[in-house]
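Please read through the structure below; I'll follow up with questions.
What you see is the complex with one protein chain gone and the rest in place.
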Amino acid sequence: MLAFIFKRLGQSIIVMLAVALISFIMFRYVGDPVASMVSQEATIADQELLRERLGLNDPFYVQFFRFIMNALQGNFGISYRLQTPVADLIMSRLPATIELALTSATIALIVGIVAGVFTALNRKSPIAAGIMAFSLIGVSLPTFLIGIGLIYIFAVELQWLPSFGRGQVVDLGWWRTGFLTETGLRSLILPAITLSLFQMTLIMRLVRAEMLEVLRQDYIKFARARGLSKRAINFSHALKNTMVPVITIAGLQLGSIITGALITETVFQWPGIGSLFLSSVAVVDVPVMAAYLIFVGFVFVIVNLIVDILYYVVDPRLRVGGSSKGH
Amino acid sequence: MSEPVLSVKDLSVVFHLRRGDFTAVNKISFDIMPGEVLGVVGESGAGKSMTGTAIMGLVDRPGEVSSTSITLNGDRIDGLDEESLRKIRGRRIGMVMQDPLTSLNPLFTVGEQLIETIRRHLPLNEKQARARAIELLADAGIPKPEDRIDAYPHQFSGGMRQRVVISLALAAEPELVIADEPTSALDVSVQAQIIKVLKRLCAERGVAVMLITHDMGVIAEAADRMIVMNKGEIVETGTVGDIIHRPKEPYTIKLIDAIPSIKEQNPRYAAAVARGDEGDAAVTDAPLVRAENLSMVFDLSPSLFSRLTGRNRKIVNAVNDVSFQIERGKTYGLVGESGSGKSTCARMMVGLLRPTDGNVLLEGTDIWNDKDAAAKRRSKIQMIFQDPYASLNPRWRVGDIIAEPMRQLGIARNNKEITEKVAYLLDRVRLDPVVMRKYPHEFSGGQRQRIAIARALSSEPEFIICDEPTSALDVSVQAQVLELMSQLQDEFGLTYLLISHNLAVVRQMADAVGVLHNGVLVESGPVEEIFSAPKADYTRMLLDAVPDIAKVA
């Protein structure tokens, strides 16, 4: 188990280094860091002095190493646009994004798995057909249109829910949460649904496809031949085997939560890091872009690590060595 | 006269398909007596498996089952609802399926699956069920069952897994066990043990068995009575001895006739004896092909890291110092069980896999190391593969498949010449030349194998390696393909290396034989010497284990 985790950790570090390299190249070579720091009147000599002081004339690897050391200490430079440290910007907006993403991921997982299992087990029922049709519409509707549609119906026409922002937040010192106030929770509803819808349909279709595949296997036929109850076959034998591929692919789909969050935050003016990134792209605020990239890479690596460990726990073929004879 | 355990009357299974109804089983009736082993034999598509599945009530849409009645010890079990069927499956009828690798759920321990089945059908608590599970595993011949019960299926070998499957089938003391090809996925030596275990356990418990198989040898070994099925119907019913020795129906006669027996002498040897030149004719020709100290080592280490450091290093000697030679126009049979290295040998001799050590000489040329070796082996060596479904590219027309070697090696230049040659080759393998415009999926397995043979002949080879050429085919088709291979050998003066796990086929076809075991050639010599007076223990064991129709009294 430990060896397995260490191996995965090693791979994660390689991935992080690759992401850091891309983000460093962006940070260093897209736009001119000096031009954005000095005033209009600075002379060439002044600029050159600053360049030297910032170490921009050092060899590539020295600069890259410095970049990594800074990043490890949470130092990602200063935003060109807002002139505040990037790390502070990200920290102040992170809670909003995490609360939104967690809420919608939970909704998506629960509804997605339940609906997927249901449609796989009742392939011919009209309800399942309805869910499938709905899911296809879900996949075909761009997230931003879902958001606009929900705003139009529930905020503009019915006026039940707010159309933008996080509502009131409670400051817990290092974390500003919207979970504790009524307006906070009400503001969360529409964005969370918007964000979860795409994931939900994706997970549902995946669970359905995998479950149908598993139900065709010989061991399911053999389980039926042993006279096991429908419940034991469907929910113990079939579901557990379905989860093995679902875990992997669901982990890989994490990326779409990140983009989904970005779009949702934009539509609902949600003050998270997705909308921060988007406004930085518009004005080429490179330090923020670079830091966001590293953040995304980091989340990706962590989630993949969790997925691998889950996978390891579920599948004994990874856990217990090959066909060891004797003992 | 006691009552039958199972009595089937007018059972039919019909599939409603787009292109009309397909009748898999057509109004068959039969009985199984208490304690009896009834063999159900037939070629693929005979409907034998479907019969077993229908009795269990496991036929899925679009299949439709109908019957006048199916009774199990007097109780009607046809037309029951799903819930009542579940109380019969496992409890009163146990089932053993073909592939032990796929019939156990990989994510649950063997014990979990046993206990679950036992507790479903018998009023035992967890502890009692576990004790019973251990007992069942012990009965099935699994060593140290109290340890092994907590292992996962992937930790068992194929034969051991099938023992677990048998324990599962017997877990709730059923009255009948339906065994659907229980040994077809296993090696000969394991096969014999599994048949023994199944027979013994059922006899001890007085359980009747319906043994479904395509292998007449297995029936001969294990069954009391048998039914022969063809195209969904019962052709003949009777005791095993009667049917094998005195078949009545033309279909059965043809079928029994097509089965090669391991006890039957090699026809060429027999002919030579009849002519009186039994004494091995002095070897006049230099051998065409020689394998000299062939070895193949695979490095299966899990990672580059362990490969470099030697930790967890896993090296497999797939083939170890194997030498033999084949004379021009003769057939050398290479036999062995799965994993014995026979296919690896074939791949090294045809040019697909470079040997770690040793040489392959063709007319004195080393096909791996000499100058122009590649050109020589490509033009002189060909291969016929096991699976006729995978050996022909499904997207190519038959004509193009056969023409590819000619085109590649520049044997025929213009299209007219190629078409003529392809037509000639199709004619040689007894197919109508018009089929060259068709695609492989329009042919049966046997016809595909003929196309594959035509492709092999297309490069005008001298030496053809036949890797299990008939093991995917039905016996009657096998007989035709083997016959064709013999005729072509005479016609074109071909030299064969015949690789097979089927000893009877090898005895019938080969002039000389080599026996491979774990990558080592344990014995090699003229075919009749090996089969009538084997020297190596392994060969003797193998010959004893083969289920054979000649063993029926």
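Going in written order, the chains are labelled A and B, and every chain counts its residues from 1.
Here, a residue touches a chain if its C-beta (ideal position, glycine included) is under 8 Å from a C-beta of that chain, and two chains touch if they have at least 3 such contacts.
Here, contacts and distances are computed from a predicted model.
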Given "Rubredoxin", "Peptide ABC transporter permease", "Iron-sulfur cluster assembly scaffold protein NifU" or "NADH-quinone oxidoreductase subunit H", the protein name in the UniProt record of the chain not shown would be "Peptide ABC transporter permease"
Specify the residue from the set B:L136, B:I227 or B:V350 that touches the hidden chain. B:V350
Of B:L104, B:M229, B:I326 or B:L431, the one touching the omitted chain in the full complex: B:L431
Can you list, in ascending order, the chain A residues touching the missing chain? 15, 18, 26, 30-31, 136-137, 139-145, 148, 152, 156, 212, 216, 251-252, 254-256, 258-259, 262-263, 266, 277-278, 280-282, 284, 286, 289, 293, 296, 300, 304
Against the chain that's been left off, what residues of chain B make contact? List them. 18, 347, 350-352, 374-375, 378, 381-383, 385-387, 390-395, 401, 404-405, 408-409, 427, 430-432, 434-435, 443, 447, 452, 455, 459
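Operating definition for what follows: only the chains that are shown with their structure count from here on.
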Considering the complex alone, what residue numbers of chain A touch chain B? 217-219, 221-230, 232, 237, 240-241, 244, 314-317, 320-327
Where on chain B does chain A make contact in their complex? 56, 58, 82, 86-91, 94-95, 97, 99, 102-109, 116-117, 120-121, 143-144, 147, 151-152, 154-157, 165, 168-169, 171-172
